[in-house]
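Heads up, one of the protein chains got dropped from this complex, but the rest are sitting where they should.
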Amino acid sequence: MPRIAAFGEVMMRLQVPGHGTLVQSNTLDYSFSGSGVNVTAALAGYGHNGALITTLPETPVGEAAIAYLRKLGVDTSLICRGGKQLGMYFLENGFGARPGRVTYTDRLGSSFNTAEAGNYDMVALASRIDVLHLCGITLAMNEGVRKQMKRLAAEVKSAGGKVVFDCNYRPALWGADGYAKARPHYEQLLELTDLVLMNEKDAQFILGFGTGEYDRMTQLKQAIPEVVERFEIGTAAGTHREINADHTHSLTGYIYQHGTFLFSRKLTFPVYDRIGAGDAFASAVIHGELQQYPQQQTVNMAAAAAMLAHTTQGDTALFTESEVLRALSDHTLDVER
Amino acid sequence: MPRIAAFGEVMMRLQVPGHGTLVQSNTLDYSFSGSGVNVTAALAGYGHNGALITTLPETPVGEAAIAYLRKLGVDTSLICRGGKQLGMYFLENGFGARPGRVTYTDRLGSSFNTAEAGNYDMVALASRIDVLHLCGITLAMNEGVRKQMKRLAAEVKSAGGKVVFDCNYRPALWGADGYAKARPHYEQLLELTDLVLMNEKDAQFILGFGTGEYDRMTQLKQAIPEVVERFEIGTAAGTHREINADHTHSLTGYIYQHGTFLFSRKLTFPVYDRIGAGDAFASAVIHGELQQYPQQQTVNMAAAAAMLAHTTQGDTALFTESEVLRALSDHTLDVER
Amino acid sequence: MPRIAAFGEVMMRLQVPGHGTLVQSNTLDYSFSGSGVNVTAALAGYGHNGALITTLPETPVGEAAIAYLRKLGVDTSLICRGGKQLGMYFLENGFGARPGRVTYTDRLGSSFNTAEAGNYDMVALASRIDVLHLCGITLAMNEGVRKQMKRLAAEVKSAGGKVVFDCNYRPALWGADGYAKARPHYEQLLELTDLVLMNEKDAQFILGFGTGEYDRMTQLKQAIPEVVERFEIGTAAGTHREINADHTHSLTGYIYQHGTFLFSRKLTFPVYDRIGAGDAFASAVIHGELQQYPQQQTVNMAAAAAMLAHTTQGDTALFTESEVLRALSDHTLDVER
Amino acid sequence: MPRIAAFGEVMMRLQVPGHGTLVQSNTLDYSFSGSGVNVTAALAGYGHNGALITTLPETPVGEAAIAYLRKLGVDTSLICRGGKQLGMYFLENGFGARPGRVTYTDRLGSSFNTAEAGNYDMVALASRIDVLHLCGITLAMNEGVRKQMKRLAAEVKSAGGKVVFDCNYRPALWGADGYAKARPHYEQLLELTDLVLMNEKDAQFILGFGTGEYDRMTQLKQAIPEVVERFEIGTAAGTHREINADHTHSLTGYIYQHGTFLFSRKLTFPVYDRIGAGDAFASAVIHGELQQYPQQQTVNMAAAAAMLAHTTQGDTALFTESEVLRALSDHTLDVER
Amino acid sequence: MPRIAAFGEVMMRLQVPGHGTLVQSNTLDYSFSGSGVNVTAALAGYGHNGALITTLPETPVGEAAIAYLRKLGVDTSLICRGGKQLGMYFLENGFGARPGRVTYTDRLGSSFNTAEAGNYDMVALASRIDVLHLCGITLAMNEGVRKQMKRLAAEVKSAGGKVVFDCNYRPALWGADGYAKARPHYEQLLELTDLVLMNEKDAQFILGFGTGEYDRMTQLKQAIPEVVERFEIGTAAGTHREINADHTHSLTGYIYQHGTFLFSRKLTFPVYDRIGAGDAFASAVIHGELQQYPQQQTVNMAAAAAMLAHTTQGDTALFTESEVLRALSDHTLDVER
Partner (left out) sequence: MPRIAAFGEVMMRLQVPGHGTLVQSNTLDYSFSGSGVNVTAALAGYGHNGALITTLPETPVGEAAIAYLRKLGVDTSLICRGGKQLGMYFLENGFGARPGRVTYTDRLGSSFNTAEAGNYDMVALASRIDVLHLCGITLAMNEGVRKQMKRLAAEVKSAGGKVVFDCNYRPALWGADGYAKARPHYEQLLELTDLVLMNEKDAQFILGFGTGEYDRMTQLKQAIPEVVERFEIGTAAGTHREINADHTHSLTGYIYQHGTFLFSRKLTFPVYDRIGAGDAFASAVIHGELQQYPQQQTVNMAAAAAMLAHTTQGDTALFTESEVLRALSDHTLDVER
């Protein structure tokens, strides 16, 4: 069985229950997540071994994070301990016309983001990894983390492993002139990437594959092949999201390989918890590729997994393959009893 | 005032609050329900005396069940005590494309399902009952319970009472070849039945009143009169449910008597708690028949009661007749203040 | 900065959490609200100083009310202490076809409604108020409160301040022949009013500006100018609400000044908490008028504020101007992160 | 089996959970209680039929109260409906040196306290009662309730029933010169009483049986026989409470009949919920007298029942006789499994 | 590092929060525990690898149990899946004079207790186990489980491993004539045991090592050496518990090896959660023996671990060795900050 690992930060999510605000409430629900957590947990749900590579503090909060990851099914044996704290974010749910709000604490002081250069034994790690998942959010943190990320990707490639990279560009993390700052780092990672999660916006704004087209689909079909060719990437995949007037969302997944685009059917659904849906899509694409499913099946499953992630409490969606397949075939089911 | 009793099991419902799963949560909301509970409580809400005939253990859990039934307004004076435990089920709410899940513990070891033959004084009970409600779920349990059920129905008939039977076929309870196993028992009970709750699926699959038709409504109009005639049943009633793409449900009620079908308007509504809606429909039909309301009013009220049951926390819907009538006339009301 | 004050009762809101009923639940969420509370808190959220004039008991409940008002940003320095208790209401949320229910305790015994004639130093208060907000609910209480209300309005006018009056006619509070009882009091207050919140129903039923028209919009355009002219009111504003078959609501705001009607776009939205939306509309109109915004902007913002109030837990909606403006421009936003 | 009824008010108890205050919290736990509720529920727990005579409003709050009483096992068939509201009290738990606080709403406006003279059919009620329980708290309400109370006691006596009266003098309810105001009413009721719950303080301060003694026990032994003789009461019973430096309480029960005092052993115990302990004592005395237990056993059981009531969440203690007996024999038990 | 495994049932614990009863509450906190769970989790907390050998159903409840065990740090890779349900117990907390109550569902139908003879590959399991933990509760279940338990113990011994057996006799599980029924099974297991957890009661009542002595300590010192000699057991350990009048508990641990008794100091402490304390003692004894600590240190640590387990929410106590050592040296510490 292929050994999958993700390199990334564990965040503590502190959510106001129900639909109140931080001003109104006096309790918070907490959990631990992050792109790497979501992907390794989802892959564990599909029956793979998914390990997280990160650094957590030796405090009761760090203990709670590790226990939570174990509960999710994540292999925690590659986790380093050190530093002082976790990154955190507060989440206030929106309702209808009122958008949800996310407030981050300063992540740069976290154990993950302050870990020193020699914190990880990159060669030893690489020897234990067949597939490595990386995320553009990590790339936005600081130079130390970026170096670790690139080094690990390079070591995994040297050792014969594969690299998955989810572009996941977050404007707030890169600040002013963010695209210009981000481009060289994205380019370096894409050189090492076998499977990329991105869409035409990433291609245009980060990488500068400008298209003169207006329509998103036309842009996608023009830009993605250029990116894939330029960086010699095996496969690209991603989604188009629409937010409808009735507050439902619609999602269409694509996968591109060997010059061919395949699309999922457009799925429309109500949203319970928006966060983590992109990771659910990515996880299902990785699963499909590892299982060598037909790519039409992979993109369909990935879109359905992303839809299910919107219906799930918390960032981390845990579904079996059969649950995803059933959601794909019919998503207006009665209670199961 | 007619004395109504139901014979059936009390289940403990253990529900994950909100939209989490058993893996994610650490608390459960509990209540006590069951087809007989729901029907006698609903009839108590309409002003009747509704007593439950069942067996509950002499444990703190049994005490809690009895206190809960008293709170619902159910007459608990006919309940026997004995055995070791209650049947239980766990409920995880779904959301949108993610269906809810029900997990039963093994009901067959419950006080109700292990009660011995002489547990109930059938003659004495029958003398105190004008209308007896029975349910196909009970019929699926085991031979001991089936015998008690048929015996009680027979005694009530002998004593001049009426029998209501809700077919309520649950495939999971009957297992492989379920329809074949179930048919003789259903037939024996229908021989004793004055008012049956069923639809064309029951007629076709359990009783074998096959129709060559494709359309559900055509099937219904063909099969129900045949069943009613064959078993000399006074009245049949039931519903057609549709689950719409936006996760609303639609319900149409029917009632059939003296060769005539009457239908409610099709009601479409969002769903808060799916469980117990069939019992709400049955209760309102019984109420309408006991009050000798015009049957069009009865079927309208029953459909509205079923709709309201979908908006109510818990299996057991408690509404007054005036609340049902108002929901019937207008179900987009502003807050009442 | 203009000094805004509202004269009105503080109510304790006792809400069954989730979608259960008082019979089903055993906990209540509580908060403190009232038309005056909602308006002064909303204006504090827009950056004004908003003070409440009321009377609260010297009990732990009274302390809790004051602390809660302080949390909302309301200036509590004008509040008198005395009497025995607060008015209270119980709120059971509805769902879909099941309407929410509000049950009041007898408000007439509250500290506010039993305060004696000399309880407030009206002249001193008036000297500290530039804009006074009054509400038709207060007018419905008893003769003592009505006298205080009229006296305060008169003193504020004498001292050069402005009076805002929200008609807010509640049939349940006025009882049989309510319109006839209410009319003289409404007329006396309207004589003192600079800005009135009302619509054509108020004009017709309370004030008798009968129109022979069938259409609400035609009625509005006929009756409001007549009211404004008769009572020499500077500005009138209000809303038309529709409740749609899918349980969303639609709202259209209007403002009328100098012979001209301006209307907001009709906003359609799902509803989380219905109560307090009218106060959110009124607050935004007051804010717009104080800021001397173009009236089209004011009515747009007021409609958007009312929409946001429907998405907010509790009676009292706290939004900044920028949040209202964003909701106006786009109310199908993704989570903010 | 003797038919027991209590005449008294149902209060809604609104308790801040845990150890916070009304200022700090935003939720309340609610239940329904009152002296009559506590006594009839406790007697139901001992296997008697206990009915409450009271008046409750026809509102969702009134429905919730009735459902709650049914859950407690109270016979609700003698309850009248009418009026507007329930009496309520807020409870903030203390801890150690910080005393708990109770804040009442104005009870005089409750359905019970505003019920008109003809509200109850006293003769019909009396014919259905063997033992009537009355409480000094009810006597403190208003003249209307006092008249109903005395009338019902007189009718029960005429019909051959027994009257139990718990003096339960609450200074806050009688106000200034309370003892003088209360005396004639207490005297009239004691004329009709068969079993009185009181101690030497009641005898001295309400009834004026002044003793020159300093020691409580000496006072008790002097005053109680005088009261019993003067009013020709069959039995008197009551408790002495001490609050110890470590916040445990100690309780000693007494019973007096035919010139003889019997005392329970002094029980010392930690306190979970102080309210309702006196009613638990009274209920066990009534039970012991009805069962004609030896009076030493009765007073022992009553003290143990009062002790258990201090360990029970809520005003109303529900124990079986065997649970009380076990607590009497050993109150440092391990978990039962 | 030695590989430790426990063979035993996973129970679902359903606890009424706070101090209410099943009648009063409507929510339950749930967790998963059992003697084997508690021991392997505690040993994981001390840094060992602890695996559970059991059978869990393939249902959402079974998934939740496995996720919970992973969170506790238990190695779940040896768990079989099958059967229908988990054993469950309801827990109502006591307070002071009111004892807590435990209500079991019928455990005999659980996946563990209905697993067939060939369910476990005993030889393969034994090859992966250095130390096997068994418990007298499992021995009480049924003949099938007893056979599996004895077979596994025998295989582990054959493979060179050690067997730990905790007598843990529960009268309620063995029923009438329980000691006589249990004796042969206990004897067979003790023949295979290297480390036994027991005290003089087990020796006397189960094994018949009757002593004519009255004093518990004298009994212990007489009976334990006889048991150890008879069954050729390396080490025996156990506790004496006293429940004090102020509801604190006192615990003294002993360990016996090579003819010598060593005792811990008697620890006295308040109790938060009584359940699982014996497993905490056993785990620390196992840990001390594996680490080859001086036996005085081992028994001291074990007593302190048991004390800490009484202060911990839930059956399963998770402490590091340093936390146990600190509690041993001083158990009246201030908050750590």
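In order of appearance the chains are A, B, C, D and E, and numbering begins at 1 in each one.
We adopt the following convention: a contact is a pair of C-beta atoms (placed from the backbone, for glycine too) under 8 Å apart; a residue touches a chain by one contact, two chains touch by 3 or more.
In this text, all values refer to a predicted model and were calculated from it rather than measured experimentally.
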Among D:Gly18, D:Gly47 or D:Gly160, the residue in touch with the chain that has been omitted: D:Gly18
Identified contact with the non-displayed chain, of D:Arg81, D:Arg216 or D:His247: D:His247
Residues of chain C in contact with the chain not shown: 67-68, 70-73
Hidden partner chain, residues of chain D it touches: 18-21, 23-24, 89, 94-102, 104, 170, 172, 241, 243-247, 274-275
Positions on chain A contacted by the hidden chain, ascending: 14, 17, 21-23, 26-31, 59-61, 63-64, 67, 84-85, 88, 90, 92, 101, 103, 105-106, 109
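In this text, only the chains that are shown with their structure count from here on.
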Option reproducing the contacts of B-C, where over half of them reappear, out of A-B, A-E or B-E: A-B
Inter-chain centre distance, chain A versus chain C - centres from mean C-alpha coordinates, in Å: 46
Multi-chain contact residues (two or more partners), chain E: 21, 23, 26, 67, 101
